[in-house]
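Here is the structure we will look at, set down as structure tokens.
Chains shown are a subset, placed as in the full complex.
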Amino acid sequence: MTDAGPAAEAPAEPQAEGRPGFEVRLDNFTGPFDLLLGLISKHEMDITEVALARVTDEFISYTRRLRESGQDWALDEASEFLVIAATLLDLKAARLLPTGEVEDDEDIALLEARDLLFARLLQYKAFKQIAALMGRRLEEEAARYPRQVSLEPQFAALLPELIWRTSLADFAKLAAKALEPKAPKPTEVGLAHLHAPAVSVKEQAAIIAERLQDGGPLSFGALTADAADTTVVVARFLALLEMFRDAVIAFDQASPLGDLTVRWTGPERDWSTERLSEEYDDVPVPAAVPGDGPEPAEAGEEGAG
Amino acid sequence: MTDGADAAPLPADEPGADLQSLPGGPRAALEAVLMVIDEPATDVELATALGLPVAAVRTLLEELQRDYDGGGSPDGTPRGFELRSIAGGWRIFSRSDFADIVSGFILEGQTARLTQAALETLAVIAYRQPVSRARVSAIRGVNVDSVVRTLVQRGLIEDAGTDPETGGLLYRTTSYFLERLGIGNVSELPKLAPHLPGLENLADIDDSDI
């Protein structure tokens, strides 16, 4: 098993039930998704060469086909896919950054983040393989039935007479307690989403409004040039959408894929962010947008420190 | 399964069709069933399951019986178990010679009182009967298999048929239970409703996760 490596093993692994699983068709690769992962993790395929958007499109049509054919495990596979795709996306982002020479702490942090992503991906795959092994084992064992017959009458008669001290009222209380709908058991307060301070869309809208009113049309790049992190960029983007909906700004784009210019079209001074929809009021933008990316941020901090 | 299994040649997918190829053959197959069934099985039931003629199964049963009684050993030593036919059904029992040792083992660690887990399980069954183990397990939030077995053994609950939907065994309380609790009828159990607002829709909640 060890020597075969993940790539060689992958085709056998996908679905324990022998379902074909999800196949990817790219210019430079065609085969099971797991094999693709295996190749990437063995560095035999460059993550930057993989068109994740196409993988995603194919996956969506794959799950649609499954749902149409009435197979109920699509959801399971879909959530798995999301985890892996998000990790791959992070990985790709980390990969696309120059790695030729390591110049400062930030580069080291990025490299470490990338290794962590690999680790995460491989750990995920390892548990998947183990789960498949376990599933086979459980199935094999289920073919053996334990002898657990009721007590032979002669022995049952030997059991000491039951001592019963529970009153009717106590018995009812026990039943009431046992039947009470259970409050969910306490779990940790999740901290993973708190890595970045919450960014308010309204605050960002106020900043944008001020700049546009003072300095005339600005490109999206200029509007976000001072953003400390992605969270702020995302919040400003959302703010722009909101402001567009409120018809206080307009967008201009000279050519397709060209720079997007934003200009103020609203009233001079009496516009306030209070007019924006309530939608984002209590929903601060989470730190990492493409799913679950607290790990790289965490690693970055560690690497830098 | 077919009734005519004893006459016609068996189709390939019938049990019994390839019994001969399994290690130990039909005899071992019969042993496998006898070893794990709780209720005695009739020779017809056994023959149906094995896809063998009833007469053949009867012969095998008698062979096993002799085997366990010492015929299977070169020096005629009997096994610690025996195959007995009671009221038309066959079941394996511990050999009666060892009754003292067996009862010593059973009484060891037996308590005359029910554990808290057993009491709570009994309470759930009393108020939800007839109810399947899976359902009780969902309500209690733990596996209740062994506790249910204890309650059956103690004569407090009993088999109440199978759930038409899931096929799982249902349980209900016994008259011995009523006796111990000092009531004449299940309807005399104190009403729970006042303590349990929203009990009516509980059913949906528990069942959704099984």
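Every chain is named by a letter (A and B) in the order it is written, and numbering of its residues begins at 1.
Methods note: a residue touches a chain if its C-beta (ideal position, glycine included) is under 8 Å from a C-beta of that chain, and two chains touch if they have at least 3 such contacts.
This structure is a prediction, so every number in the text was calculated from the model and none was measured.
Novice: Given that a single representative per chain kind is drawn, write out the copy numbers for the whole assembly using the chain labels.
Specialist: Counting every chain in the file, the stoichiometry comes out as A x1, B x2.
In this text, only the chains that are shown with their structure count from here on.
Novice: What's the distance between the Cα centroids of chain A and chain B, rounded to whole Å?
Specialist: 46
Novice: Considering only the defined contacts, which chain B positions touch chain A in the complex?
Specialist: It comes out as residues 35-38, 91, 93-94, 99, 102-103, 106-107, 110-114, 119-121, 123-124, 126-128, 139-141, 149, 152-154, 156, 180-183, 189-190, 192, 195-196, 198-199, 202, 205.
Novice: Chain B touches which residues of chain A in the complex?
Specialist: By the definition above, chain A touches chain B via 145-152, 154-156, 158-166, 168-169, 171-182.
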